[in-house]
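As you look at this complex, bear in mind that one protein chain is not there, while each of the others sits in place.
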Amino acid sequence: MTRAEEVVVGQRIQEWLEFRRDLHRYPELGFTEYRTQAKIAERLEALGYRLRMGEQVMDRKEMLGVPDPSIIAAARATAIASGARKDFIDRMGDGMTGIVAELSSGDGPIIAMRFDVDALPLVEASNQAHRPYRLGFASERQGLMHACGHDGHATIGLALAEVAARTAHDWSGTLRLIFQPAEEGGRGAHPMVAAGIVDDVDIFLALHLGCDLPSGKLAVSASDMMFSTKWDVRFSGQAAHASGNPEAGRNALLAAAQATTFLYALPRHGRFATQVNVGRLKAGSARNIIANSARMEIEVRGGVEEALEHMEKRARSVLDGAALTHGCEVAIDEMGRTIGAPSSEGATRLLRQSAQAIPDFDEVLDAWPLGGGDDAAYFMRRVQDCGGDAAYFILGSDLAAGHHATTFDFDEADIGRGVVLLKRALQLAGDHVGSRR
Amino acid sequence: MTRAEEVVVGQRIQEWLEFRRDLHRYPELGFTEYRTQAKIAERLEALGYRLRMGEQVMDRKEMLGVPDPSIIAAARATAIASGARKDFIDRMGDGMTGIVAELSSGDGPIIAMRFDVDALPLVEASNQAHRPYRLGFASERQGLMHACGHDGHATIGLALAEVAARTAHDWSGTLRLIFQPAEEGGRGAHPMVAAGIVDDVDIFLALHLGCDLPSGKLAVSASDMMFSTKWDVRFSGQAAHASGNPEAGRNALLAAAQATTFLYALPRHGRFATQVNVGRLKAGSARNIIANSARMEIEVRGGVEEALEHMEKRARSVLDGAALTHGCEVAIDEMGRTIGAPSSEGATRLLRQSAQAIPDFDEVLDAWPLGGGDDAAYFMRRVQDCGGDAAYFILGSDLAAGHHATTFDFDEADIGRGVVLLKRALQLAGDHVGSRR
Amino acid sequence: MTRAEEVVVGQRIQEWLEFRRDLHRYPELGFTEYRTQAKIAERLEALGYRLRMGEQVMDRKEMLGVPDPSIIAAARATAIASGARKDFIDRMGDGMTGIVAELSSGDGPIIAMRFDVDALPLVEASNQAHRPYRLGFASERQGLMHACGHDGHATIGLALAEVAARTAHDWSGTLRLIFQPAEEGGRGAHPMVAAGIVDDVDIFLALHLGCDLPSGKLAVSASDMMFSTKWDVRFSGQAAHASGNPEAGRNALLAAAQATTFLYALPRHGRFATQVNVGRLKAGSARNIIANSARMEIEVRGGVEEALEHMEKRARSVLDGAALTHGCEVAIDEMGRTIGAPSSEGATRLLRQSAQAIPDFDEVLDAWPLGGGDDAAYFMRRVQDCGGDAAYFILGSDLAAGHHATTFDFDEADIGRGVVLLKRALQLAGDHVGSRR
Partner (left out) sequence: MTRAEEVVVGQRIQEWLEFRRDLHRYPELGFTEYRTQAKIAERLEALGYRLRMGEQVMDRKEMLGVPDPSIIAAARATAIASGARKDFIDRMGDGMTGIVAELSSGDGPIIAMRFDVDALPLVEASNQAHRPYRLGFASERQGLMHACGHDGHATIGLALAEVAARTAHDWSGTLRLIFQPAEEGGRGAHPMVAAGIVDDVDIFLALHLGCDLPSGKLAVSASDMMFSTKWDVRFSGQAAHASGNPEAGRNALLAAAQATTFLYALPRHGRFATQVNVGRLKAGSARNIIANSARMEIEVRGGVEEALEHMEKRARSVLDGAALTHGCEVAIDEMGRTIGAPSSEGATRLLRQSAQAIPDFDEVLDAWPLGGGDDAAYFMRRVQDCGGDAAYFILGSDLAAGHHATTFDFDEADIGRGVVLLKRALQLAGDHVGSRR
């Protein structure tokens, strides 16, 4: 760390943690991150970043799984009520909650970094053993929670923006910070890619905190970014009196229960990782009626495209079989999709050199399993297709519980580590790209 | 039919049908029938009936499955907005939507009649083949529907009230009309019984339209009133990232799917009717999270108490087995219960004589399967325990589709038949009770 | 009982019980009852009955579910080894183990009585609480057991044959005793009907011991003879290494498990009894191979034909749905079928009169649920179609455990009651038919 960096980090770290905790208190689901993004935008603007947002950075046609207008309207109102600047809210339009912030300093390469900002629909743990609760920064929005560390990611992004702005003399090029909505469900990256925001990028970096990698360790690539497909499934049957004439019913709830069971029982692939989940199920209307409708939210994943295709094909058979068994109709809507992408050798080398240039990591690994997917892969593939380099790295962090658990928590000290690493990468990027060209 | 009756029925039938169709347009769920009951009360008051309602006729402590206060508040507001008199709404208090109306004419016996008024949570069919839709009186409340004919029951009760009031010279005694809420789910009768409203009754009658008995036929008793138990079941598990560490999850959604499946697969009783239904299921929060909670609304039924006990015992094993399989906790709340009750010989004889005295029925049967349960049985048992006679009869009506189907519809002509039958029973009740005493 | 009857019964009852216990020791499955039938035939021959058997009384083309030739050959050999007369074995041919025995005495009516003789594939209980074991007459054939009382039925038939033969002076007509094989599975009656053996019958009677009706009670008809269909179902899939490439497998075992589950979960009929059972399931070849075949033996039942049709249709959907889910093929073979048949009023009146003429029964009921089906109904329907009368009656008997339990046992005292009742019916049949004609 240079002296200038040390000063910035030392002075600011406390405020960054407060920023992170503020985000944690106000979690927002994908495509409704109005307050989160407005707070980030406000600070970026103050730092002198050029801001693009809403339809400037997202292609509306390519957005899948956008919430109902009423939900978006409520989210906007809530954001404003909790201090978000209305002009930003307006610029983000209907669900287009992506932000791209840019700062240039000389004629070096364009380096883009992606930070995801959305939360999850979970009731956060409320007991003294859970640090966010004990320290008073647990979610104030019942049923929503930052249980995957995206509040940490967003904070790293903002803190880096600050450090980069205040030490602009020691790096050269263009820093493009992408604050991406709706990573959960794999929906936010694709419309930003479609809007062309990474077409000219030389180096692209994205990260994830935790993933069972302990604090102090860094993995310069993710070894198993899963390919995945997200479906909403609806079974339609026939209502009937459950006691009077059940024989006339077509039980959509039972069809969904069958489908659920046999989705989990799908034959896994012998060679590649394959996974399936039925995350939500809602069916029926009253206790004494044979349910005539059921709705499931599911995802299937594969370590490679071939494995995902196997899972998709078999999952369709399971759904069709459930419909046939119970005399129901089934409809499948695709709500999202993620791909896997390998990290470029050039970009992982940059990360390794950056880590070696600072004293923050006791071990640097070539790869570590991500344990899931990330639609950052869409950015990576586009960057690579356009001739740039891209990497996805894992920033180790000791966790209180696994990702998506209601007691999830990471070690906040790792936020500083991430900021310093990215600052160094920004600095070294010029040499790196130079050598590549 | 006497001349006086003929005049009343002939003049009024059109308005009664309009009243029924109005109820059909504004269906209300159990314990929220504010508008329905206020409309009924308004007319009964005008006819000179003494009205009791709310806590006067319902024992609050005995009410199970009362909706959340917010739902009740919304129902009250909606009722007022759609023309219900606020003083009635206030008298019905929080969910105590029962009404008892009484008229006396001489010193004859006390004859009570029960009419249930609640609707079901179904989306009514919206196509030309469905008469209520074609004629413009389909439900205006999305997701609610009179799909069991209780709008017809309530109309028969109100029409009878009118005929009885206008022909008070030709009958002797006290007519007590019970407009019962929350028959669906078996919740409304018990708190009214507990309030003592049938303790002094000589003859009690309750009816159901339809039940696969064609128009023009009458069955003077129901042959299989099912005993039933209603449970709300909750599975609690452990959330986890569906891809990152599914092994740490405890899947409450899958536990519920298993329980659903094996509840339906319960061994039925060899000698007595037994039934089970999972009417609602809601589980999980997001696609990529192992669901940590699930909630089911179920009911089990048996033709006799022994059969119900068999089903309850086995159903508990199924629920416990599902919890054990998936490492979850399960909790069972009893939300309602119905019993079966035999019709008294005296009361069925009265019905048979009444039917023979009028030309409206081409066939009178001793019994017909109800095809389900009705908590009218609680009234019947109490009346019988106190020395009175009680009967539950089926008023045939051609149906467009079975009860609880989204295309359910009955033949409105049968409303008049029911009114005339009950008027005659009211008239003959004096002789009947006299002969009994 | 006449004096002559008393003498016969008193002298013989002990030997009849020994005969029954001998049959109990040597149970035989449907179409392999060589020893049982040979023992019966030997005694009937000695009593002077004309015997017909094998292809004389069974139409080979109409036989379903005949065991493999190797099984039949083994059964024949075992029968001979345990004392059966070889000439009878030979006359019964391959699986045609039916016997018809006839005795005439004057020109009265033809009265036929059906007795079924087959056992079940169960391992009989071997503990002191089980009377057959305690008294030393439990099955000596591991895996086979008389667990439905057919050893009692056969003994009643034989004892009646003896009484009738010794008291031939006091009845007039032709007594035709049908010892039917393969009642279990509903396979034996139909080929005997097809052979024409009841076309000329005036009165047909069949019975069942037990059925939860206590000793000392008689029901002159069975109230719910179930219609049923028996299917053998085969799923064919694709074998694969369970660990190496499970994705290439098509799991027939899992398809069968799914089908089993959802057959039991079929919606029952609201008005009529409906039942389903998967009695046998065999699938797969080795622990580490995805199973490529599975075979199930199932039955579906309905209280009326409409209810059976509902169950058959839905069961096919379940089987097709399981095949589709798991990418397997499914084949369904019909292996048997039973119908229900109402008892004729004339024949039940004869039974009632017979029971009243003797002091053996403390209660005579019009009807009692059979709790299952009996292919005696094929005889009944044919007799009725040809102008005769037929009844199926339940002879009460206290049971140690329900039918088909491994601890099943009935009260042997009821054998005598059955014999006396049938003897009286034989005697009164002349008057009865006379009055009918």
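In this document, chain identifiers A, B and C correspond to the written order of the chains, with residue numbering beginning at 1 in each.
Here, a contact is a pair of C-beta atoms (placed from the backbone, for glycine too) under 8 Å apart; a residue touches a chain by one contact, two chains touch by 3 or more.
Computed from a predicted model, the values in this text were never measured in an experiment.
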Touch assignment to the omitted chain, from C:185, C:270 or C:342, lands on C:185
For the chain that's not shown, point to the residue among A:146, A:268, A:314 or A:382 touching it.
-> A:268
Of the residues listed, B:98, B:149, B:186 or B:249, which one is in contact with the missing chain?
-> B:249
Given C:36, C:261, C:397 or C:427, the residue that touches the chain left out of view is C:261
Who touches the missing chain here, B:85, B:217, B:234 or B:269?
-> B:269
Considering the entire assembly, which residues of subunit B contact the chain that has been omitted?
-> 241, 243-249, 251, 254, 258, 262, 265, 267-271, 274, 290, 307, 310, 314, 317-318, 320-327
Residue-wise, where is subunit A in contact with the chain that is not depicted?
-> 212, 261-262, 264-268, 270-271, 273, 275, 369, 371-372
Would you write out the residues of subunit C that touch the absent chain, in ascending order?
-> 120-122, 143, 147-148, 184-185, 211-212, 226, 228, 230, 238-246, 248, 251, 253-254, 256-258, 260-261, 264, 275, 277-292, 294, 297-299, 301, 335, 370-373, 401-406
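The criterion applied here is as follows: only the chains that are shown with their structure count from here on.
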In the chain contact graph, what is the shortest path length, in steps, from subunit A to subunit C?
-> 1
Looking at CA centres, what chain is most distant from subunit C?
-> A
Chain centre separation (subunit B, subunit C; CA means) in Å = 45
Euclidean distance of C-alpha centroids - subunit A vs subunit B, Å = 49
What parts of subunit A, by residue number, touch at least two of the other chains?
-> 241, 243-246, 248, 251, 254, 258, 290
